[in-house]
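Only a single protein chain was left out; the remaining protein chains are all shown in position.
Labels run A and B following the written order; every chain starts at residue 1.
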Amino acid sequence: MNEPLPLTPLQQAIVSTLQVLLIFAANLGLFTAITYVERRLLAFMQFRLGPNRTGPFGLLQPVADGIKLFFKEELMPESATRWLFFLAPALSVASAFLALAVVPYGAPVVLPRWGLLPAWLQGRSFPLQIADLDVGLLYIFAITALGVYGIVMAGWASNNKYTLLGGLRSSAQMFSYELALGLSWVGVIMLAGSFRIQDIVASQQGFSWGLPNWNVFRQFPAFVIYLIAATAECARIPFDLPEGEAELVAGFHTEYSSMKFAMFQMGEYINLITVSALASNLFFGGWLSPIAFVPASFFWFLFKVLAFLFFFIWLRGTLPRFRYDQLMQFGWKLLVPAAAIWILATAGFLAFGPAARVAVLD
Amino acid sequence: MDAAGVALFYAFGALALVSALAMVLQRNPTYSAFALVLVMCSLSVIFGLLGSPFIAALQIIVYAGAVMVLFLFVLMLLNVQREVPARAAGGRLRLVAAALVTALVAEVGSVFWRAGLGPAAAGYEASTAKMAALLFSYRYLYAFEATSVLILAALVGAVVLARRSAQ
Partner (left out) sequence: MTGAPIVQHALLLSLLLFAIGALGVFLRRNIITVFMCIELMLNAVNLSFVAFSRQLGSLDGQVLVFFVMTVAAAEAAVGLAIIIALHRNKDTLDVDAFRSLKW
């Protein structure tokens, strides 16, 4: 089989554009579906029906929501700082979408040799990932750290003491749980030996003792910590006090209306999708199949992501919310030490355990 | 480095310079803080272009994502207003500052300009594994562990200093 020629810059640009369009479109589609599914599922859990009037079974509800948000009046407080006020939701949404760039959605797809495809594309493997960074997980951590700024800016730019407090609380919650989030990944990174997400998925291949080699079995405490920290990162119930509807008005996005509010919501849901995709890549083997001899495919990945999204919606329908001081205490006094101890345990196991791989210090 | 990399370097270098000037010239400290965040993000891109993806990511995580958020928190909690330029910096101070800084730029600038640096070393690979190997090697292991103790000391010190003394 002859090696395909390396791509010229123009061809590389076309392939990258295709990847970006594909992943962007898929995530936006999932986002609109999620807004509808969440409302329906929450309704069923609360023993009511949810939106079922717009279109068959209420399926056109996201369209109706979009039209409503589009036509709502754009309000801006008079004493607010204009450019910061406009920048904050843009930053929130931008950081949510930037994190999508390094998440792989499946193994590279080998394009078939159709006559319809241009000659240089046929037979080439098309990665389902926009950028395969060597420091993929670090990049995601960095982008999550930048997401805090959208909230701080929104809280401050509205020139309103409630939004300022809400913004500060929300961002304090976010970066507290970000720490636990990052620490929960360290065990996974140690097992895979690399920050690259493709490597981490590859390290979960194979089966041992009848179970697949997934990190959820090998690193279960880290998985639990990750799930809790991710719920807090996305400000989902039970950690949604900063935007709690009953307290602090609507938190940092009180003064936002119409499209800017929609952008905040979009940022939040895209964050949720990214976090679910990461959970399935880091802990559940990504696109690998749990049953032996069944080939890995994108559909396993999709199934896992949808399962996680269902889990987050389920959490929302079930649990009451944390009080703010309980939230901070839980994050700093329980989660971070637990994650650190687990890292110590994993490192000890790797250094002295059965599969000891000790590097010789030179 | 290919043409796109070079173009990006100059673009983000210019952005860093403009943001730094904005930071120093702004009257309101909160806007200065946002300008500094912009400087750090552009520097992170430049680090990436200079072949250090690990340091680029760390720059965002540590500096832009933690230190600057800390600055913004303190600024917002202390409700810092626009800096009143009342007496501002006296004329003599401005003169001295300008003279000293010009001398610095002239001296160091002439060294850098005529440095005659050859082409950059080839085969430069700054992978995270190599960084980790170097950090845990005999040369830097002690400094690494000492830094962690330093951070712990700073953590405790910051909490104690910022606490209200009447407790």
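We adopt the following convention: a residue touches a chain if its C-beta (ideal position, glycine included) is under 8 Å from a C-beta of that chain, and two chains touch if they have at least 3 such contacts.
Since this is a predicted model, take the numbers as computed values, not measurements.
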Contacts of the unshown chain among the visible ones are B
The missing chain sits against chain B at residues 1-3, 5-6, 9-10, 13, 16-17, 20-21, 23-24, 29, 32-33, 36, 39-40, 43, 46-47, 49-52, 54-55, 58-59, 62-63, 66-67, 70-71, 74-75, 78, 80, 83-85, 87-89, 93-94, 96-98, 100-101, 104-105, 108-109, 112-113, 115, 117, 119-124, 126, 130-131, 134-135, 140, 143, 147, 150-151, 153-155, 157-162, 164
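Simple rule for what comes next: only the chains that are shown with their structure count from here on.
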Distance between the CA centroids of chain A and chain B (whole Å) is 29
In the complex, chain A touches chain B at residues 84, 133-135, 138-139, 141-143, 145-146, 148-149, 152-153, 156, 164, 168, 171-172, 175, 193-195, 359, 361-362
Per the touch rule above, chain B residues touching chain A in the complex are 30, 34, 37, 41, 44, 53-54, 57-58, 60-61, 64-66, 69, 72-73, 76-77, 127-129, 133, 136-138, 141
